[in-house]
Each structure stands twice: as C-alpha cells, then as structure tokens.
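Here the complex is missing one protein chain, while the rest keep their positions.
Up next, chain A:
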Amino acid sequence: MSAVTLKNIVKRFGGFTAVHQTSLEIPEGAFVTLLGPSGCGKTTNLRMIAGLLDPTEGEILIGDKRVNDVPIHKRNLGLVFQNYALFPHKTVAENVAFGLKYRDVPSADIPAKVKAALELVQLPDVGHRYPKELSGGQQQRIALARAIVIEPDVLLLDEPLSALDANLREDMRVELKRIQERIGVTTVFVTHDQSEALAMSDFIVVMSEGRVEQVGKPEEVYNTPASEFVANFLGASNIFDATCTTYGGASVGIEAPVFGGMDIPAQKAPNLKSKGPAKLVVRAEKVILSKSAAPKGVVSVPAKVETVDYQGQAVRYFVSAGDTQLQAINMIDERPFAVGDEVNLHLRPQDCAALPG
C-alpha cells in the first residue's frame, strides 16, 4: 500500500493550470523528492497533500483513505516550511509541544516526548529559549522536531534547507536523512536543488510546468533522463540532434554529429520507440579530454579547448569539435589543459543516453 497516492490530480488557479493531470504513488517509508524549477507545480502538489490547497480535479489518498474532504488539522501530517514558521511568542519546548496538545497525549507525557524530539534533532538544551535566540539551522531543527513529535503519517518538507548557508545546508542534508531513516517516516521533500534531491532521495519526481517529467531512483534519473528537460535540469549535458539508424535488440544505433555512429545499450534509450529522429544526451563529465589515443571501445574525436573554468578539484571546459561546441567536466590531478590546446575527446557509448527526437 502506498503512503500517499495522487490520482489524476489537476490544480487550476483561475485560468492558470499549475498542475496538469498528475498521478503519483509514494511508497510507505520512502523519501521522495519533488524536484523542479520554481513554478513547476512541486509546491502546489505538496500543499494539496498537506490540505493547504484543494485539488480542482482528482483524488488524494493518505494510506488507503481519501482525504480530499479532510481538513488539514485532521490529516496528521508533519509540515516543515522554508522559513521555519516557528511561533515567535512561544518557547522552543512550547513550539514542539504545540501539536501534542491537540492529540490524545496525556499532559504528563508531553515533557518526555518533547525532550526525546529535541534529542533526536541534537538540541536537547534549548527548550526554554525563544526561536529568535537560535540560529537558522537550529530553528530548522526545532521545526523538524515539532513536525515529527506528533508521529505524522507523512512528513512534508517544503524547501526546508533553502534559507540556510551552503555549508550548513550540506550538514543539515545529512542530518535530515539520518533522522528520516531512524524514524522511518514517509517523507515528501520539495526542492529546486538537484544535489539535495540526488543525495537524499529514494525516488525523485522531476517536474516541469505542472507535469511530471520522470519518476525514478536518483541514479536512473541522472543517468537515463527521460526527456531533454530532465537531461538539462540535472547536471550538465550536451544534447545533439541525432538519428536512430538501427532499432531493436540489446542496443540501438545512433548517428550523431561530432561522435559519428555509436551503439548505445537499449536500457539507456527506454523511450526510443522507432528509427528516425532522436536526441543524443552526453553528460559533461563523461566527455574526457585526453592527449593520448583512445582505448578499445571508446570513441575519440579531436577538439580544441576554448574556455577553461577552473573549480579546484574539477575543471569545466568548453571545447569545439569542428563547428560544434561541447562542455566537459573533468576531475584533474595536476594542471588543467590550457585554452588553445589540441586534445582528443573520449566517450564511451554506454555512458550516453538517447531520447526520441
């Protein structure tokens, strides 16, 4: 049984359709991320699950119960907001205890539950303080404690890390995942940050303009994008107009500019259904710049370095192969190549993916 099910959900605001016909099943205990740029409908979906918005069409189920007509305060969900939304006039302990007052928790048990929740987020000693006396990261931990102390059926996180500094964000990412695994609560996480999505999720739902583009495990979504949008949104990709020359069997033949003809494993082109126009997706980090000749089974193309964007452990190159510009992100040990260097681009066909044209 799925923890949350969306059945043919549509949400319109006046004449604007924020979410087109969307169906989604979120498995019990999973950490699922709704990923997409702002305005893609991910937050609208989260707010509909939460009960802050009513769907225009379709059904929402939590467990096996239809909740369309269940008001937010009866849905038993934990909600964490980007801006923390802690009650400024209540102490941390009062904030955490807030949801327990509306449940059948004997008041004698409340302090112990609050204490346990604060220990879970590693802030056991701040109960008597007010939210404004805490740092942003601490406030977000308290918001998390407040949401999980009520033992929600589903935990909903609306860009919870976006307001934090970069370093803190990475720490909180690990922390959040640790807590989620420990209590095992089904979690729906909304973010526009692909690295958060890739690092934390069991499943990623990539959305664009109110539609689901792809649902899959992080490595599936990253390595086998189902659409050009997904290929561009996650990581850096080179996308070429290509032609599918052979189809059927364990591999598909792709004829593309720069790299010529290649045989790509069929599982890297799951949506390609026929010969004819296609797109070749080449991840920037799969294009390796080299002075040496290519080993067997690796395509090699001569190119010239145009731009070098040095990032420390990695370098982003823009190179030109004939008339075509490509980007390549390579890890480096020593000195990066310089602008004007003549190099070979090495690419393994099995690292590429193909889409319908």
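Operating definition for what follows: contacts are C-beta pairs under 8 Å (C-beta built on N, C-alpha and C of every residue); 3 or more make two chains touch, one makes a residue touch a chain; residues count from 1.
By our rule, contacts and distances are computed from a predicted model.
One chain of this complex is left out of the view, and of "Spermidine/putrescine transport system permease protein", "Oxidoreductase", "3-isopropylmalate dehydratase large subunit" or "Cytochrome c oxidase accessory protein FixG", the protein name its UniProt record gives is "Spermidine/putrescine transport system permease protein".
Of the listed residues A:Leu77, A:Val92, A:Leu144 or A:Ala321, the one in contact with the hidden chain in the full complex is A:Leu77.
In the complete complex, the residue from A:Ile9, A:Leu35 or A:Ala50 that touches the missing chain is A:Ala50. Shown as candidates are A:Gly99, A:Gly127, A:Pro160 or A:Gly210; the residue that touches the absent chain is A:Gly99. In the full complex, the hidden chain is touched by chain A at residues 50-52, 71-79, 81, 83, 85-89, 98-99, 101-103, 146-147, 150.
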